[in-house]
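Below is one structure, written out as structure tokens; the observations come after it.
Note that this complex is displayed minus one protein chain, with the remaining chains in position.
Here the chain labels run A, B and C in written order, and each chain numbers its own residues starting at 1.
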Amino acid sequence: MIKKVLVANRGEIAVRIIRSCREMDISTVAVYSDADRSALHVLYADEAWHIGPSPSTESYLNIENIIRTAHLSGADAIHPGYGFLSENPDFSARCREEGIIFIGPSPNAISMMGDKITARTTMTEAGVPVVPGTKDKIESEEEALKLIGEIGLPVMIKASAGGGGKGMRLVTSDKDVTTALRGARSEAGTAFGDDSIFIEKYIEAPHHIEFQILADSHGNVIHLFERECSVQRRHQKIIEETPSPILTPERRLQMGEAAIAAAKAVDYQGAGTIEFIVDQDLNYYFLEMNTRLQVEHPITERVVGVDLVKEQIHIANGKPLQLRQEDLKQQGHAIECRVYAEDPDNNFMPAPGKVTHIDIPYGVGVRVDGSIYEGFEIPLYYDPLIAKLIVWGKDRMEALERSRRALQEFKITGVKNNLRFLERILHAKDFVGGNYTTHFVEENKEFLVNEFSCDNHCEDIVIITAFMEYLRKIHKASPKEMTALKNNWKDYSRVRSVFKL
Amino acid sequence: MIKKVLVANRGEIAVRIIRSCREMDISTVAVYSDADRSALHVLYADEAWHIGPSPSTESYLNIENIIRTAHLSGADAIHPGYGFLSENPDFSARCREEGIIFIGPSPNAISMMGDKITARTTMTEAGVPVVPGTKDKIESEEEALKLIGEIGLPVMIKASAGGGGKGMRLVTSDKDVTTALRGARSEAGTAFGDDSIFIEKYIEAPHHIEFQILADSHGNVIHLFERECSVQRRHQKIIEETPSPILTPERRLQMGEAAIAAAKAVDYQGAGTIEFIVDQDLNYYFLEMNTRLQVEHPITERVVGVDLVKEQIHIANGKPLQLRQEDLKQQGHAIECRVYAEDPDNNFMPAPGKVTHIDIPYGVGVRVDGSIYEGFEIPLYYDPLIAKLIVWGKDRMEALERSRRALQEFKITGVKNNLRFLERILHAKDFVGGNYTTHFVEENKEFLVNEFSCDNHCEDIVIITAFMEYLRKIHKASPKEMTALKNNWKDYSRVRSVFKL
Amino acid sequence: MSYEVKLKDRIAKVEVLSHQGDKLLVSVDGKEYALDFVRISKGSYSILHQNKSYNVELIPVNGIRKYDVNTLKHTFEVEIIDAEAKYLANRRKGQEDDHEAVISSPIPGKVVNLFVKEGDTVKAGQTVIVIAAMKMESEFKAPKAGVVRSVKAVEGQNVEARQELVVIEFK
Partner (left out) sequence: MSYEVKLKDRIAKVEVLSHQGDKLLVSVDGKEYALDFVRISKGSYSILHQNKSYNVELIPVNGIRKYDVNTLKHTFEVEIIDAEAKYLANRRKGQEDDHEAVISSPIPGKVVNLFVKEGDTVKAGQTVIVIAAMKMESEFKAPKAGVVRSVKAVEGQNVEARQELVVIEFK
């Protein structure tokens, strides 16, 4: 039984893991780089050990230092969180060698899912659908035409040696096939000196939908339903929800079974996520597997009623799953908004700096996971994710309305952040409608960067208040100046007749 | 349809009601007394209107001022919260006369349940069990003996004119009946000049268990299961949980049906609570009905998955209930801890004053409803309830462990409070075991007021830190003094050889 | 260069031995502590001692000598005893009056129960009076055994803050 866990991570996920450990009466060891001496996970853990300089390659990615710290602190297990070493098969292997429990899957499962081509082959063999197409080079036009016939339009033709969009052609109609093929090959030949191509089914309006699975060491695998993650900007998820507003119960069942088959195919143990790309007709294709906890795991926790970190620890302890597939249900609806320290008005540039003030939303159905506090200096070395707002409602509409209410109350001052951008998303027609694709942010760009208009008078009230505070401070700084000011006010009130409410 | 709600209350419940209104896009009007100009409900509402001086009789209980404010502000409905005017039939009636929707039951339902004798009679007629005994005076020994035979031992004999324990006798054994009867009557005669008595079944180890009900204006009544409220101090609830750890599914079903029958008997509309007293054999007796929202309603919200304030508003709008009894389920377990500004070390005396610092717990399964902020001055005119911690877990053990974790993180500084006392309750063997009665606090008094022992070194660390802060401040106050101090340090380090980590 | 610091009933002698950057060497009642000592924001410190992490919040109480202190698991009241504090403590001691107890309520309320009358003998811990204030009931008990010398409260009536309610003369 695990008694002391070293959390090989930082930020909100480290804090979140420590919370569950504390509830289980497990001791916790935080590790920190130079930049993180004052980080919340250091303050919150039972122990804190320094593991190196600020750049993560020298600290949070430094396997030697982390293993040494585990031994020195007497930790019997390591939780890798997400990112950093969480999907590094060498780290998982190294923990095993050192007699430390790695709270995650085997090195082999990580490796198989980490390599795109192995993963694709393994999935095909397990009967899990992958995006139709070929990963072998195509060298002749006949071969290409035959394959396009099999896959069906639309397809994307890509140069094997490609990059930067060169040699890429989208084909949506039969009459364009030959022209596109020739164009792509010729462009590829010119640009890269190699005119071989790949052909892949083009998903026009893709949804990113993933399934949470749990697998124990006794061969039991269950899924905890899906998360809809199509609100993305440059492949970075921004808002996730569950259930997905587009899935039917039948399709959910099928995809859940596919997710379980995928996990079984690599003899998976622990918590993992199978990502699918889904088209408008609800055809679904395996994209990849994340062999770790996801940032967005709390929405699953909320609708299924489970603490995923605790489940991970139980599995790592060799216990059989207590949850049975037939008992699991999606209760209501949950939405997660990711709060980034970034500037939506300036290319979404990450915005490290000092947090001067925070207002956190409370009340029914609201959970906030975060890693900042007033006075905290967000370091520039790591991910700018600083908090997550997880909101539950009895149905999607309530979750949406509650998320808006919570975002309105959520304020982080001192560093630029995307809170108002998130609020805009929750008011965008496509999001409210529920049928949005991974193109959502791009398609709604203008709406999303607009500001909410101010109430009547509200600008003036803000101006007045700031001004009064300024006068107050001047007064404190120099009483003399203020006395003059006060007399002036008296003059005014004399002239204008005294006002009474 | 209600568009603007006046919340005729203050504190956490006013804030909580405004939150749900905001999610429903309903405007909110706060009312405040002199003492509450800076209270959170005033800051949080869309509008705020002054209704009178600090004593609640002149403000929150002033029907005229509240009705006038509703008209002036254009509110079409009033939510009374709990306490204050919430169970005042005249207020409910007055709202009706004035064409304002009262979010609560009819004056008649309030009156019938407000009068103990009418309520008892009505319940008996509706087939809801009440505590066996008589409310009519008994004047002869024969009559008394006959009744005791019917009720069964133990019974409590009480003087009709009684008070202060005089003329009271607990009878647990047949052989004592006659002696006790005569003793009680003689004592009563001497003390009050009236030797008539009452006889009531004595519940030895009583549990206080209540059922939440919802009733719409179309005759639909459902119950949302029970809340176990036996942790009390001087009839003041401290911790509530749901499900009750002692109820069986069969008994839960019966009591739920009894609760529905009770509500139907008074043609109830809105949210209400039927309180039962339950003995160790799970015999249950109607105690009273609270014709309003309860302080502890959030634990029901959490396990049933419903926003009770929104349901109240839907019912007030004349909508039929969307929830059906057969769909309702208790999901997991929830515990509420009531945070009072009171001093457990000094007779639990309420402790008004200025809040200087707050640390609020976060993370999975944690909800905090409150009405204080840093810098807020808790007024001495009202209830000392300042916050509620509502924690959910997949089962009772998880809810308990998570509540402990959350309470550990919860800090309110500047005013005395019962946070540590609450934490002690969650460690008390009787509470952990789950079979505790309304005598729990009294029986565990010594355990509950003890302190948690400090970790090794932790006192010393606290002493050092306070001392260093003191030196820092002295230094800021008088640089000269500190320079001398610094030199002193140098001397010491020279003598003792420089220390390096 | 050592000070006394009071925590609960304990008075500890504290002495800073060296302080360079975040490295602090200090002794408490002769026991030495080598700490990584960092001020993380106003009134908030992170202390690592042999890799144990302590997060200590200090909230000043009237001035710079007294603090309400929070750690993750505990809360304390701490007082630095400087010359002024010593003087005040000595003066208080001189005035202490230990032959009677005056029971009063710190805030206004209403007498719910009054269990004694003048001349009654009371045991230590016996409930003397119950006051309701801010909707809560508080029981006031006799701190030691004694005799009720005077009763100024009436059941059912309101009382002011700090009003004398019951005086108990100790035996």
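By our rule, contacts are C-beta pairs under 8 Å (C-beta built on N, C-alpha and C of every residue); 3 or more make two chains touch, one makes a residue touch a chain.
If you're wondering where the values come from, they're calculated on a predicted model, not measured in any experiment.
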| item | value |
| --- | --- |
| For the chain not depicted, the shown chains it touches | A, B |
| Selected from B:3, B:37 or B:116 as touching the chain missing from the view | B:37 |
| Among A:1, A:72, A:170 or A:464, residue touching the chain not depicted | A:464 |
| Option touching the unshown chain, where A:349, A:397 or A:449 are the choices | A:349 |
| Where the missing chain touches chain A, by residue | 83, 164, 234-236, 340, 342, 346-352, 356-357, 359, 380-384, 408-409, 411, 413-414, 420, 452, 454-455, 457-474, 477, 485, 488-489, 492-493, 496, 498-501 |
| Hidden partner chain, residues of chain B it touches | 29-30, 37-38, 42-49, 73, 373-376 |
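What we mean here is this: only the chains that are shown with their structure count from here on.
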| item | value |
| --- | --- |
| Leading chain pair when contacts are tallied as C-beta pairs | B-C |
| Remotest chain, chain B as reference, centres from CA atoms | A |
| Whole-Å gap between the CA centroids of chain B and chain C | 28 |
| Intercentroid distance (Cα basis), chain B paired with chain A, Å | 39 |
| In chain C, residues with contacts to at least two other chains | 52, 72 |
| Residues within chain A bordering two or more other chains | none |
